[in-house]
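A quick write-up on the structure given underneath.
All protein chains but one are shown at their positions in the complex.
For chain A:
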Amino acid sequence: MSDSKNYILGVYDDEDVLLKAVGKIRGAGIKIDEVYSPFPVHGLDEELGYKRSRLPIAAFMFGALGTTLALVMQIWMLGVDWPMIIGGKNHVALPDFVPVTFELTVLLAAFGMVGTFFVSSDLKPWKKPNLLDIRITDDKHIMAIDLSKNGAMAEDVISSTLKDSGAVEVNNKQVEE
């Protein structure tokens, strides 16, 4: 069974108009599926009601893992497995372990967070981008409204609300799933 989605796309060319439009449209009770932009628009995620990303927490967890692994590795290698006296220092000379611990913390935090970002945003080399409008990566902001999620709302009401909010174009688009 081929499932198709009907979208109404509001095309905006100004980020400030877009920001205000999101508030107006959500205020009118219309559900926005997603907004696509060529560049990050500050405050758009809040206007759309998205929660703050938890990726910094992931970074912290991976960082803590890095710290632990680095310390365990160094203490075990030089303190337990093959203790040697180097420069008259203790086997476990903690101040000497600070640089490597720091570097591995940063390394794991960075890679772990970016990996999590790729997985959570489903970014991968073989993925088809599914663009609703080719101008998204150029200069237009596209607001996608899924008609099936706004069942009670008439299509022309949505269209006129989009136009009133400052959309330069309103298009219909069917996407085969």
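The criterion applied here is as follows: a contact is a pair of C-beta atoms (placed from the backbone, for glycine too) under 8 Å apart; a residue touches a chain by one contact, two chains touch by 3 or more; residues count from 1.
Going forward, contacts and distances are computed from a predicted model.
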| said: Suppose you had to identify the omitted chain by its UniProt name; would it be "Peptidoglycan glycosyltransferase MrdB", "Quinol:cytochrome c oxidoreductase quinone-binding subunit 1", "Sugar ABC transporter permease" or "Xanthine dehydrogenase family protein subunit M"? | reply: "Quinol:cytochrome c oxidoreductase quinone-binding subunit 1"
| said: Among A:Ala64, A:Met77, A:Ala154 or A:Val168, exactly one should touch the missing chain; which is it? | reply: A:Met77
| task | Name every residue on chain A in touch with the hidden partner chain. | result | 13-16, 19, 34-45, 48, 50, 52-53, 55-56, 59, 63, 73-74, 77-78, 81-82, 84, 86-87, 89, 93, 96-97, 99-100, 102-104, 106-107, 109-111, 113-114, 117-118, 120-131, 134, 136-139
